[in-house]
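Below, a portion of the complex is reproduced, with chain positions unchanged.
Here the chain labels run A and B in written order, and each chain numbers its own residues starting at 1.
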Amino acid sequence: MSETRDKIGFIGLGRMGRGMASNIRRKQHPLTVHDIAPGPVAALEALGAASAPSAAAVAQASDVVLTMLPGPREVQGLILGTGGILDNIRAGGVVMDMSTVDPETTDALAAACAARGIGFVDAPVGRLAWHADRGESLFMVGASDADFARVKPLLEAMGSTVHHCGGPGTGTRTKLVNNYLAIILCQLNAEALSLATAFGLDLEKTLEVLHGTTATNGQLKVNWPNKVLAGDTEPGFAIDLAHKDLSLIVQAANAAKVPLPVAAIAREAFSSARARGFGQRDFSAMLDAQCDLAGVAPPRLGGAK
Amino acid sequence: MSETRDKIGFIGLGRMGRGMASNIRRKQHPLTVHDIAPGPVAALEALGAASAPSAAAVAQASDVVLTMLPGPREVQGLILGTGGILDNIRAGGVVMDMSTVDPETTDALAAACAARGIGFVDAPVGRLAWHADRGESLFMVGASDADFARVKPLLEAMGSTVHHCGGPGTGTRTKLVNNYLAIILCQLNAEALSLATAFGLDLEKTLEVLHGTTATNGQLKVNWPNKVLAGDTEPGFAIDLAHKDLSLIVQAANAAKVPLPVAAIAREAFSSARARGFGQRDFSAMLDAQCDLAGVAPPRLGGAK
């Protein structure tokens, strides 16, 4: 298959990227990596990857370049900047950006790639870092059918769920909509459970009722019982990151003239949580931030603290 | 069993109450009913129930009196008012109120019953009118263990799910928390899907993604595909009623000094929907109200309009 012969470049070996790149290498794809931190680079070399001293060098060595970067600024700089990836990638190449960025940035990347005859795929990542480590990430992919077919083996090496959402730009947009719901649910559940606590209701019985009606939701059912309700607020996804995503969402919605009153007010709740020192806790800990405001003790399951 | 020997009174044969009372009668409980509307009374008589000309007369004829009334005002008047149920019920009797009321009203009822040695149960109803017709309602019950045991056969005649949430008052409070989540989810989903629509995303693909993450929720998964997304906005639960419940919730939360910013702002979204003529549509039609504000066409599944 042509895909397996593609030489792959991977730029950005952060907390998520290192696991993702490792899983590509484990499937024997030829891989060249780059990051400014030497540790993750060495770890990938130990798995048989080559390393390159710059994004440009990765691009020169690769047919398909994957980027997993902190945000829009880095993405624009490394891909579109002078001497960047687009200036160095081979004809017939593909750029696949998996960073979480705003739709404007994704559209600018797609347009710049199209103008040079380079394929472009936006494939932001769902789920958490430990999913990435295990090759169990979820991808929301915006790509032409041809580009999607080409990167599919890579996505399947890194993840267990791959959604082809439509053409370029739809991956980023679908992720924003998805994260909007998942993040705001934390504030919604926080309000509901702080009220239940102030009402003196039993947590287990309340959850039993909620899960039997249309009030139930993925955060309350799947994430919370293992995190804040179990007394674990170590970040699977930190409030600071959730706030950053909400900011992208509100900005994109305002650009699209879609009023999002609940999102806007929830973002301020996250801002307030950050100001009060909750920024580095798991986003389910919005429960603790809300209970702090309401003057009630945060509820916990069973013997959890 | 002692329960089956209790004579049952039922006051309030509205859209929900008539089905509930019918199911009690179908289980052969001795039943006396009252309503100001003659039609539902005649229908119950046809099932073998007796009728009485007033709430007081029902109370005199019954051991256990059930009330299913429009709101706090009617509940207080009929139960606590001069010449009302409490003035006429037998010693050893039980009052079970199934209306949706605020916690203050429920607490006042519980206290007045306790002061006279009458049992009190608050058992607000979940699910929709057609569930009540089929005996498939859900009940959130606040009662002492003894009172709960006594009314349990009645609840099981009317519903398929019965939660004993704790002592008197916990049924009403659990319902408020549950409805808070279920109702606000409508605004949350409305914002998410209006944004997806403005982004040009495909509805089916977007839902497929959302249902595979913690973004999913009972409204989006269970209610919406059969209602607004199928083009059916006939009210299973009307926006006007959702607004009324939200008003109770916000009032109760403010009384408890629990700030609920998302609930408060969502209530205004429901208020705005009512002002624009959406009050008598299903609460999933908050999607249409939101899309109207955002200037996009409300999305529908498949060929639905």
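Rule of thumb we're sticking to: contacts are C-beta pairs under 8 Å (C-beta built on N, C-alpha and C of every residue); 3 or more make two chains touch, one makes a residue touch a chain.
Source: prediction; values computed, not measured.
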Number of identical chains in the whole complex, 2 of which are shown?
4
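Keep in mind that, in the parts below, only the chains that are shown with their structure count from here on.
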Mind checking the centre-to-centre distance between subunit A and subunit B? Centres are C-alpha means, answer in whole Å.
39
Going by the contact rule at the top, pick out the subunit B residues touching subunit A in the complex.
103, 126-127, 138, 140, 161, 163-166, 170, 173-174, 176-182, 184-185, 187-189, 191-196, 198-202, 205-206, 208-210, 212-219, 222-223, 249, 252-253, 256-263, 265-266, 268-269, 293-296
